[in-house]
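Data block below; observations after.
With one protein chain removed, the remaining protein chains of the complex are shown where they sit.
A, B and C label the chains in the order they appear, each numbered from 1.
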Amino acid sequence: MAVQVGILGATGAVGQRFIQLLEDHPTFELAAVTASESSAGKTYGEAAKWRVNTPIPDDVASMEVTRTTPEAVSDDVDLLFSSLPSSVAAEVEPDFLDAGYVVSSNSSNDRMAPDVPLTIPEINPGHLDLIEVQRDERGWDGALVKNPNCSTITMVPTLAALDQFGLDRVHVTTLQAVSGAGYDGVTSMEIIDNAIPHIGGEEEKMETESRKLLGSFDGAEVALHDAEVNASCNRIPTLDGHLESVFADLEDDASPEDVAAAMREYPGVDLPSAPEQLIHVFEDNYRPQPRLDRDRGDGMQISAGAIQATEGGVKYNCLAHNTIRGAAGASVLNGELLVEEGWI
Amino acid sequence: MAVQVGILGATGAVGQRFIQLLEDHPTFELAAVTASESSAGKTYGEAAKWRVNTPIPDDVASMEVTRTTPEAVSDDVDLLFSSLPSSVAAEVEPDFLDAGYVVSSNSSNDRMAPDVPLTIPEINPGHLDLIEVQRDERGWDGALVKNPNCSTITMVPTLAALDQFGLDRVHVTTLQAVSGAGYDGVTSMEIIDNAIPHIGGEEEKMETESRKLLGSFDGAEVALHDAEVNASCNRIPTLDGHLESVFADLEDDASPEDVAAAMREYPGVDLPSAPEQLIHVFEDNYRPQPRLDRDRGDGMQISAGAIQATEGGVKYNCLAHNTIRGAAGASVLNGELLVEEGWI
Amino acid sequence: MAVQVGILGATGAVGQRFIQLLEDHPTFELAAVTASESSAGKTYGEAAKWRVNTPIPDDVASMEVTRTTPEAVSDDVDLLFSSLPSSVAAEVEPDFLDAGYVVSSNSSNDRMAPDVPLTIPEINPGHLDLIEVQRDERGWDGALVKNPNCSTITMVPTLAALDQFGLDRVHVTTLQAVSGAGYDGVTSMEIIDNAIPHIGGEEEKMETESRKLLGSFDGAEVALHDAEVNASCNRIPTLDGHLESVFADLEDDASPEDVAAAMREYPGVDLPSAPEQLIHVFEDNYRPQPRLDRDRGDGMQISAGAIQATEGGVKYNCLAHNTIRGAAGASVLNGELLVEEGWI
Partner (left out) sequence: MAVQVGILGATGAVGQRFIQLLEDHPTFELAAVTASESSAGKTYGEAAKWRVNTPIPDDVASMEVTRTTPEAVSDDVDLLFSSLPSSVAAEVEPDFLDAGYVVSSNSSNDRMAPDVPLTIPEINPGHLDLIEVQRDERGWDGALVKNPNCSTITMVPTLAALDQFGLDRVHVTTLQAVSGAGYDGVTSMEIIDNAIPHIGGEEEKMETESRKLLGSFDGAEVALHDAEVNASCNRIPTLDGHLESVFADLEDDASPEDVAAAMREYPGVDLPSAPEQLIHVFEDNYRPQPRLDRDRGDGMQISAGAIQATEGGVKYNCLAHNTIRGAAGASVLNGELLVEEGWI
């Protein structure tokens, strides 16, 4: 039985990825695309400057773009994916929640709000029950679920696998792709033969979101994991795929082989967009590499490699496709979990 | 009074940088260029595939390339710079030392040998006295001095500035330029739209060389600094300039402002190739960037930026030109120190 | 009924593309992989440094690599694809032809030999009958067919479509991808933030091969097309996909619309690897672009765009995937034609 879904902010880079991922989706059927005032009334084909590497689906191209208000979206729609700029999302998402919609949002606002589940289905599906708290506190009929930042989601599955060894302190440095800044976010004059340190806001997101994702939920609130996370975020001249170098201090002894096994065996979930294996660990220490490995598992698998012992724990590299697993794919997967768990 | 110098391995990428840096040098006069058997007897212009961005000096172009043996080099030469591949250097350098030459070498062999000074003039000039130990033990008339790896030298000046606050634990991740692997070291198919983790051997060099450079010398041996250094080394699509993200735990309290001041005030040296200020600290957190900042101080200055507090200390980024300050320029500066200290 | 095929020079970049294209091929079954002496006896997985963006097929990985001699290849093999370096091919291919093998070769030797068909199935399938001439003259039991250079094949289909308007004079400038030079052919130091003009030998190949492909065959020999072709070939920092700017003088009047129609309607062939439509013409003048359009038709379609009138004819841009349509895919397609036409 198909679930009717809509996309808030459908014409942007992440919006286009949503459309690509929803084409041929087994249970979701795209029924609404919204954008800003200036695009409303046009067909999607007219309104969007299509830049994804697969052709725009014919039925989507002819779909009418509406304004981003509850009134403009059909009541038949059960689930909304949001890729609105966070400042817009902060204003608009509450209207949809008041109107009873379930929203799976990639926007960064409210990710750390105590009553908003920040969820990766393989990591903390139980946090979804924060929706009860959320409804109590906010009086919403709908439900709001967030997925983390692209740089956070690349690392957190590997940390979750390490947590059995007593995750203590983390130092992570990212080498992030330009697509993470949006289509126009990084000019060619800035990045050719160059790298740009200290991506704005990114370091704090990694340091806080990670601890919420790994935190424990007692039915009322999420206690942040007490690991200390320190992040440095850098932009490099790659198109897609964030590569991250992680140093993790562990309370217990764990050899690189133990850690590799823990990552490989970390359980996945049985949802349509989930990869069969959550984390692929390479034997070859020179992998993962962004261009070669970002498309593993249709862009939804996490890769890791070069796991080595340090005095206090281990160091390793990890990688994920930042606009699939790190953005649109993350929201779609959360949407699938919401259906599976009966929230829709 | 000019010092006659020679270059061992003069035709390679670092060899060419030596020639560029020695052109118009106030005290060094290039008098000998050596290369492998197949180049011996040719003029330098014939033997070298010149790729540096300034024209090959006319007098060097017409200089005859000799074999890399003490017999082939004139006795008038007082100082040799070595950019031989480390396996070749390990075989050949001892012959020159037996023959009484002073060798300032960029090759990685013997850097950690207890009786070989590994030196950055601004950081540990006193280690040069290991030459006495070296002569005693090896019976050499000459003297061998090494400079550290390009990734090491980018970070160590900033760590030296931090040491007054009790340097404890370091986690560093590098974003290294392709020139660090030599002219043919990284193919375009490997690196366009990509990054390559875990550069072979580089991590261990950073972890060990740093501790020797920061170590204390009692006249007989160098005690390694007891800081723990953990490194992850990555190659990215930049031509020159290594950018590094450093997390440093400090025993004492030090604010980012204290750290910035310590870096800015770290004393330089009065040698011809040394920058006026050793470390430039940017106010702009988005700097240093490889393309914009690698040429500061004619490629000899270290840059730092985005200094911020962490729970245990500070994090920041630093940068240096890897084939100037990180290779040929480092050896030339050591040569200038050798002259200054009377070893030549 | 499957045709048993082999690959001569299977471990190189084009050899790996052959393996990728032959996986799941409807009629070809890979039965032999050859390489140089040093690889013989190893499994393919051990011998090849696999770099293609799909995993190495399991059955190929365990296949034994043999030497590149007729004796080492099973008699059950009917068709050989050759991606040997041209100097090696010039020596070795005749041995296979003497031994009765049919060889579809991507190597550049003998392309302009009067008795060797140089073929693109959609353009000049009839030239295959040169095999009769070839057998007469050389006494071979086998048959040798060549496909053109990657830069030639990108342009020739568009010229063939123009020939109905009296193709007269051609000026073409290429913007070629680094993969055209082989995996190690262009170093990153050469090409980042750069372009390299005058690719060795490439200009002459375009100027001569084009005229043979478009020439007429009278059953005995191919008369070169009398169009004059002038080529300038440049390397740019793209991974795959050659973009070419063509100016074509035409004897007859032809509007850009006429030319677009002629290209769109140029007939394809009904072979497994052929695209449905040979030439895709974009309405958008800013296309084709290498990264966006090289994979059209699984890398086998030619793209064109920005067709505009000049005083003497038209100008336009065209593009093809250089290692698929321009190399391995071209040979596979020729192999399919050989089967279809009953030569195997």
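In this text, a contact is a pair of C-beta atoms (placed from the backbone, for glycine too) under 8 Å apart; a residue touches a chain by one contact, two chains touch by 3 or more.
Keep in mind that what you see is a predicted model, and the values were worked out from it rather than measured.
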Out of all the chains shown, which come into contact with the hidden one?
-> A, B, C
Touch with the omitted chain, as defined above, among C:G180, C:P237 or C:P275 | C:P237
Consider the whole complex, including the chain that is not shown, and state which of A:Q20, A:N124, A:S179 or A:S232 touches that chain.
-> A:S179
Which residue from A:D193, A:D293 or A:E336 sits in contact with the chain not drawn here?
-> A:D193
Chain B residues touching the chain left out here are 53, 192-193, 292, 295
Please identify, in ascending order, the residues of chain C that touch the omitted chain?
-> 171, 173, 175, 192-198, 228, 230, 232, 234, 236-239, 243, 245, 247, 285-292, 305-306, 310-311, 315, 317
Can you name the residues of chain A that touch the chain not displayed here?
-> 51, 178-179, 183-193, 237-239
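Definition applied: only the chains that are shown with their structure count from here on.
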Centre-to-centre distance between chain C and chain B (centres being mean Cα positions), rounded to whole Å | 47
Please set out, as single numbers or ranges, the residues of chain C touching at least two other chains.
-> 192-193
